[in-house]
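Once you've had a glance at the structure underneath, I'll fire off some questions.
In this view, the complex is presented without one of its protein chains, the others remaining in place.
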Amino acid sequence: MTPNVVAPPVSGPAGGILSGLRRLLTSESLVLWLALAYAATLAPFTPGFVSASNGQALLAYALPILTASLGLTLVLILGGMDLSVTAVISLASVVGGRIMSAEEGWMAGSPLAVPAGVAAMLLVGAGVGAVNGWVVTACRVPAFIATLATLMLFSGLALWMTQSRKIGGLPPGFVLLGQRLWMATAITAGVAALAQAALSRTLYGQWVRAIGYNPRAARISGVPVHRVTFATYVACGLFAAVSSILFTAALETGNPEMARDNLLDVVGAVVIGGTSLYGGRGRILGTVFGVLFLSLVDNSLNLLGLTFYNITMIKGGVILGAALMDALRNRLLAAA
Amino acid sequence: MIGFRNITKRFFGVPVLRDVSFAVPPGHTVGLVGENGAGKSTLMNILGGNLQPDAGSMLLDGRPYAPRTPRDAARSGVAFIHQELNLFPNLSIAENVFVAGFPRRARWLPLLDRRRIHDRTRELLAQVELSRPPETPVEHLSAGERQLVEIAKALALDARLILLDEPTTSLTDVEKALLFGIMARLRSRGLSMIYISHSLGHVLRLCDSVAVMRDGTLVAHQSAAALDTDRIVSWMVGREIRQLYPGRGDRTTGAVALEARGLSQSGTVSDISFELRRGEILGIAGLMGSGRSELARILFGLDPCAAGEIRLDGEPIHGLPPRERIRRGLAFLTEDRRAEGLCLEASIADNLSLVSWPRFATGPLGLLRRRDAGAAVTGMREAVRLTTSARDTQPVKTLSGGNQQKVVLGKWLLNRPGVLLLDEPTRGIDVGAKQEVYRLIADLARQGTAILMISSELEELTGLCDRILVMRRGRIRDAMAAQEFDRERILRAALHDETAA
Partner (left out) sequence: MKPVLQHSAVLRLLHQAPLLLFAVVLLGFGALSPAFLTVANGVNILVQTASTGILAVGMTFVLLTAGVDLSVGSILFVSAAVGGKLLLSGWPLAGTLPVMVAIGAALGALNAVFITRFAIMAFVVTLATRYFGRGLGLRITETRAMNLPEGMYQLGAAHWLGVPLPVWVFALVGLLAHGVLTRTAFGRHVYAVGADPEAARKAGLYPERVIFAVFVICGGCAAVAGIVTLSQAPAVSPGLGNNREFMAIAAAVLGGTSLFGGRGAVLPGTVLGALLIQTIENGLNILNVNPYLYPIVTSGVILLAVLLDAARCRVLAEAGRRRIFVES
């Protein structure tokens, strides 16, 4: 039996520093401070780090990752897992390319090509999300293995549809989205605001958290567990589809291997942002900070001329470090 | 056998054990009682090597005893039987018995000696009168059989001191009787035991002496022969609890709120019919496994029901999911508070408002009116008299059992239910909290709520209810009104063929 007594606050000058440190470590914006501190430290040594063009490059890299991470955040708070986000990104990219491409698209040249392509990409996201949601709720398959299977299935499908080729010749109306950064920014900000509002201001958000904490108790308390779970996987698929739109527009090709190596960035950013894989605990803003931090790392190391493999190694280390810090901070919170 | 000398322990500077000293003589069974938070578990964790005392010492057979790990304790012959059983359902009985120290074929060969394990287990199972093959997976055993495996495990260690922490919570009466018989036999063989329980009747029946703890100190340790329940309770709470149950008083019953007609489901309940009126407290007595919890789950829509009819305020609700039933004013406090009642990691406020969120949501988007919800939560905290020292944002897991149960109750009351189903509402909570829960239940009935209350404690039912139904093997066997309450009659109806068999 643990005593349900709160320890008296530590006082005195030494306690002041300690409690300050503790407050920083347990602060909700810790990751933001860390990201800013990182940027401030590296700025003097990194040529071209503080410049308008680099700011744009940073943003262009971060936006699609952020969009996908937001959907995953919802699923993780629900206590689920979705490994198939990168499969959605590549499959939607291929489907979009197949419809819109001027060279080989089914609607090549049609004025409706762009809206139809975008709609089809969103539909792919919702569809894969619905498959995940169905397998997880109706068939009660653990989310990890269900989405692992759909990851393999749908990324395999994307490769098969194109036989590994990239699809070029996307219509200018679509590619514009990649060239005008403010458009992508507006879309991502809108999507983030939507997720934030849904999570903190609606019944749905309360239900997602309750299911993440304890699905059995949630069901007995009248939460429509299956409906909410299904909807969350569909939402995650849609977010990934929006991410795919941003990726595809920026790279101006439909690519069956699009984002294949970004799973680490997506999952890692959410974890760095303090969302728990046990469910219940997590914040949209935390994920935004997490993506910011990872993007800063990626961007600065690239500018410093590090090779791809060194950057990958360091990113792995950053995620481990973040997880370590989170463990430490939970210990502090538990002791308080 | 074992002696505690001036054991003191603090958590974050707050003392939880103060100068506790007492001894368990060889061959004696000592009952250890106290409210939740009195320090029993901390003391036992020190005995078991999970915690180290800040001051004081222990003597085992006259030698200093200071275990650093559970393994140390086991090696010294101190065995534990916890409230939550410590068995691995995926392993066999024999493997569970020997899991901490498998015998090998030979010293140089790390292979299990299966034959020896099975032979020895068979012997031990005979001692605890469990006739199951040693290779049976534990997941195939009933709760009572699992408890016996735990005892066999303790015997396998050659334990000289066995500690039993609430071992009867999930046992049927027959299984309890069997367990007590085995305990008596072990005692006659010279084994010492420490028996922790909230059920004072059992403690008085089983133990040679009773040690009572309150607020981290030992307030009394006396021979059981000279004690009675009232005396022990007054030591436990530090004051006389004169009126554990609020009077029935001026309650009046109204229209029928919940009606069941001929409910039957193969293997759990058959032909259950009853009426529950507004302002009435209807008790359901019966042993574990008599179908009483299953009945509540059927009424709430969690389990299927093959035949029969359920009406809530005259409207048939058969086939509706729990969500719909909740909307129509049904509430269900389940027997398993931690697994089904609470989101332990979530805050007090979020737990309290979980059921009634839809009432604080507007429009098709379900936008929340947080201020309204917050006000309702504050009001409910006062209504259920939740401890004032806890913040709204504090996780529920940090609360004591009694306060957790108040949160579950408050969660349902916030939705203003017309019919409240309670399954073991006072399980595992201390006397003080029990009294408050009883008062709450009585108040609700007075305000016109219809209450169906399932309990294993007859005293609780006869003290609180207006009517009692007795279930056995899925059927209602007897029904009586308050003036006819007779504990012997209830027990007879509940036990009947089990005692005959």
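Should a chain be cited, it is by its letter among A and B, assigned in written order, with residues numbered from 1 in that chain.
The definition used in the following text is that a residue touches a chain if its C-beta (ideal position, glycine included) is under 8 Å from a C-beta of that chain, and two chains touch if they have at least 3 such contacts.
Just so it is clear, the structure is predicted and the values come from calculations on it, not from any experiment.
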- Note on the structure: The one of B:Leu87, B:Cys465 or B:Met480 in touch with the missing chain is B:Leu87
- Touch with the missing chain holds, among B:Ser21, B:Thr229, B:Ser266 or B:Thr362, for B:Ser266
- Hidden-chain contact residue, picked from the options A:Leu36, A:Ala57, A:Ala108 or A:Val141: A:Val141
- Message: One chain isn't shown here. Among B:Glu35, B:Glu95 or B:Asp350, which residue touches it?
- Response: B:Glu95
- Message: I need the residue numbers on chain A that touch the omitted chain, in ascending order.
- Response: 135, 139-142, 144-146, 148-153, 155-157, 159-160, 163-164, 264, 267-268, 271, 277-278, 307-317, 319-320, 323-324, 326-327
- Query: Touching the missing chain, which residues of chain B?
  - Reply: 69-71, 74, 80, 82, 86-91, 95, 99-100, 102, 104, 110-112, 114, 266-268, 270, 289-291, 294, 303, 473-474
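Keep in mind that, in the parts below, only the chains that are shown with their structure count from here on.
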- Query: What whole-number Å value describes the gap between the mean CA coordinates of chain A and chain B?
  - Reply: 43
- Please name which positions on chain B make contact with chain A in the complex. 11-14, 16, 36-37, 40-42, 300, 302, 322-323, 326-327, 332, 334, 339-346, 350, 353-355, 357-358, 361, 365-368, 387, 389-390, 398-400, 403, 411
- Contact footprint of chain B on chain A as seen in their complex: 1-8, 201-204, 206-207, 209-210, 213-214, 216-224, 278, 280-281, 335
